[in-house]
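Just one protein chain is left out here, and the rest sit where they should.
Moving on, here comes subunit A:
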Amino acid sequence: MVRSEIRSELKEGIQAALPVVFGYFPIGMAFGVLAVQSGMTTFEIFLMSLLVYAGSAQFIAAGLLAAQASIGTIVLTTFLVNSRHLLMTASLAPYVRNINAKLLSLLSFWVTDETYAISMGAVVKQQKSKWYFWGLFITSHLAWLSSTVLGSVMGNFIPEPQRFGLDFALPAMFIALLVLQVRHKKAIAVIVISAALSIGIKLNLAGSWNIILATVISATIGVLIDKWMEKSSQSLSA
């Protein structure tokens, strides 16, 4: 690739990151404020944003740390929450065959819900070079780092974050992600079952087991519904 092409792809990636930057700022700042109040230091928040880089999991971790949850619970919950990225990068894979596997393994670190949406929207229209992704991914990560650190600094001066609706940022993000994930009616059945199980388990069992148990059971029920529907459609056609 010639230099002017590299520059224009890089620039295109950076421009494509703008909606992500706007999206990250309120969420990142809300996380920073709440994480400080749940006992994390600004440096720990910076390190988490740098190395983990996953909005909802970071919120959950801050909450679980404050609730004295075990390391295993926090890490396992993070894994379940972030396992959704598996399906995202899997769907992205066929469109980025022009980039070698080693570099893709590295670039995948920066695939979040938001950067995935932008990337997918771009590659289905036209193949993108690695420079586009560098521009998009680094700009987005810088926005996440600066917004969470800024929030943590502000958090020391905001005595009541709930007055600004900040503590609703996480449930609101769950709602947004949930709506984005629903692609068929069976998913709604799984959502209802998982919600009921989560609450039922939480009311009867101490700790944060409700999330892991409800997820594993309801996803399995989803698969069973699929199998059962397959069978009944076969017997109908037979």
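Worth a mention:
What we mean here is this: contacts are C-beta pairs under 8 Å (C-beta built on N, C-alpha and C of every residue); 3 or more make two chains touch, one makes a residue touch a chain; residues count from 1.
The working rule: contacts and distances are computed from a predicted model.
Here one chain is missing from view; checked against "ATP synthase subunit K", "DNA-binding response regulator", "Branched-chain amino acid transport protein" or "Alpha-D-ribose 1-methylphosphonate 5-phosphate C-P lyase", UniProt names that protein "Branched-chain amino acid transport protein". Remark: the omitted chain is touched by one listed residue; of A:Ser105, A:Gln126 or A:Gln234 this is A:Ser105.
Touch with the hidden chain on the side of subunit A covers residues 19, 22-23, 26-27, 30, 40-41, 43-44, 47-48, 51-54, 56-57, 60-61, 65, 71, 74-76, 78-90, 92-93, 96-97, 101, 104-105, 107-109, 111, 113-114, 162-166, 168-182, 187, 190-192, 194-199, 202-203, 210-211, 214-216, 218-220, 222-223, 226.
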